[in-house]
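Only one protein chain is missing; all other protein chains are in place.
Each chain carries a letter (A, B and C) given by its place in the written order, and its residues are counted from 1.
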Amino acid sequence: MEKGRLEAFSDGVFAIAITLLVLELAVPAARGKEDLAGVLRGEWPSYFAYVVSFAIIGIMWVNHHGLMHNVARVDRPLLFFNLLLLFFVAVLPFPTALLAEHLQSDGSNVAAAVYSGNMLGCAIGFQALWRWIVHDQRLLHAHIDHRAARAAQGRFAIGLFVYAGTVGLAFVNAIATLAVHGAIAVYYVFDQLAVQPSSET
Amino acid sequence: MEKGRLEAFSDGVFAIAITLLVLELAVPAARGKEDLAGVLRGEWPSYFAYVVSFAIIGIMWVNHHGLMHNVARVDRPLLFFNLLLLFFVAVLPFPTALLAEHLQSDGSNVAAAVYSGNMLGCAIGFQALWRWIVHDQRLLHAHIDHRAARAAQGRFAIGLFVYAGTVGLAFVNAIATLAVHGAIAVYYVFDQLAVQPSSET
Amino acid sequence: MEKGRLEAFSDGVFAIAITLLVLELAVPAARGKEDLAGVLRGEWPSYFAYVVSFAIIGIMWVNHHGLMHNVARVDRPLLFFNLLLLFFVAVLPFPTALLAEHLQSDGSNVAAAVYSGNMLGCAIGFQALWRWIVHDQRLLHAHIDHRAARAAQGRFAIGLFVYAGTVGLAFVNAIATLAVHGAIAVYYVFDQLAVQPSSET
Partner (left out) sequence: MEKGRLEAFSDGVFAIAITLLVLELAVPAARGKEDLAGVLRGEWPSYFAYVVSFAIIGIMWVNHHGLMHNVARVDRPLLFFNLLLLFFVAVLPFPTALLAEHLQSDGSNVAAAVYSGNMLGCAIGFQALWRWIVHDQRLLHAHIDHRAARAAQGRFAIGLFVYAGTVGLAFVNAIATLAVHGAIAVYYVFDQLAVQPSSET
């Protein structure tokens, strides 16, 4: 039951953050005579950032789902490590809007670095949550899926390095940075599908 | 339990998307002397789009509810197909606001086409989710309601063609396109009520 | 389980609508030198409307809670009557912001009438949902609390007349109309506390 409430609160934050992203998509004001299709095409950075952030939050939700599957009992530190992760999830609409607004301006590198820093924060949050879960046998299910556990540990550790790298990449090229984040998301989808074909989660 | 979390997350996204629609309704600024009733009447495209989108998200939630009723087990691809559907649900407040803003301007056809394209995306999402569910016996309840299953398959397939048609209609008349989306929603309500009078879902 | 998902979706919409009300509270821009306390005092219509709408949505949630307590099974028409009620709940932030903005302008009567009309819609939604629930024995728990059932029926019926009256009152005095809505909310709180002292819901 207690784990249920942690999951309900987390699901709520993930669901709200992923849905609030839509507020970043600005509706151009009607001016009577205009080429709306052209105006919308010019807004491509918003749509690009929206799709990447949506995919990332969605995949983080799937990962959170998989992580909690291993948890039998919830203690207070786990609640706070989970809050740390949710902090970086809930704030994501801000760097998403920031990067969309500045992707074609002089501030693109700074905006991309903030965006990548937020992803690094998410990776640190997952890593901290995961380390706390596995450090105490009493928190884990007796029949824990060790293969999934090791895979998760590896994925989260690699994620730390990859996301640290994207912070550096941000100062080279902001659009490439966003594309890399999108590619990482796609990679995680196929990686997870390959590991467990047709098995229930 | 796992299915429960998928439903909780999906219910969250549906509930937030349907409630965020209200942010599209602009409050005219007070100017002291004015004919507020007249100003509000002039905002009819906003209310029209709001009602249609509210009805569509509500009915999609009922359909999602019916779809998941048949599901016994959840696997990872199903999570991602569900995310694809939720993508088109969560983004719906954007084309709703776009269409409301441009329904009476030169951009009305483009806005209506974006709106219809979003509905087509929802239909594709439902189709993909449904096909994945029925392709694997292990995901289905033993006592699946085959009549409902066939009805769903048919509805989703027809939906693909109808929504593709509304994309074309958007370039003829935007108001008619929105009216057709409203009519489709009303049709689905009565269709579903007729198929299963008084039976529990 | 099916009833659980209906409640989860409804709880989501109630929780989001009640929390989105806060977006109506405008933050005055900092201008360096200013009397912020005076500026905030001038915003009293916003706070008044916020408190009344918060109380109303909260009490409607308690009533929805009490209503669903009697329900044993959920059918499709019930889902749609519930959606009708949620429509008027989800849209409430709009008339709340409208009334707050116009409470001291010429548009106050129109804004108050829209607000009262929304409340009338809520009352109609509750009435329709309740009538559908009690028209079919199969939807009700065997051990239904008939006293609560009759009380609910009476409350909802009276509500229809009272809210219709507030639409008329809106054209006399907008501030009084909002005060009456607040008084109705307070009345419902004490009424419900008096009927069932210390009994579990």
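The working rule: a residue touches a chain if its C-beta (ideal position, glycine included) is under 8 Å from a C-beta of that chain, and two chains touch if they have at least 3 such contacts.
These numbers come from a predicted model, not from an experiment.
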| item | value |
| --- | --- |
| Touch with the omitted chain, as defined above, among C:Leu40, C:Leu140, C:Ala157 or C:Ile175 | C:Leu40 |
| For subunit A, residues in touch with the removed chain | 2, 5, 8-9, 12-13, 16-17, 20, 23, 73-77, 79-80, 83, 86-87, 90-94, 97-98, 101-102, 104-107, 110-111, 114, 136, 138 |
| Subunit C residues touching the omitted chain (full complex) | 7-8, 11-12, 14-16, 18-23, 25, 27-37, 39-40, 50, 54, 58, 61-62, 65, 69, 189, 192-193, 196, 198-201 |
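To be clear about the criterion, only the chains that are shown with their structure count from here on.
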| item | value |
| --- | --- |
| Most remote chain, CA-based centroid, reference being subunit C | A |
| Cα superposition of subunit A on its sequence copy subunit B - rotation in ° rounded to nearest 5 | 90 |
| Centroid distance [mean C-alpha coordinates] between subunit B and subunit A, Å | 25 |
| Between subunit A and subunit C, centroid-to-centroid distance (C-alpha), Å | 36 |
| Residue list for subunit A, restricted to those that touch at least two other chains | 16 |
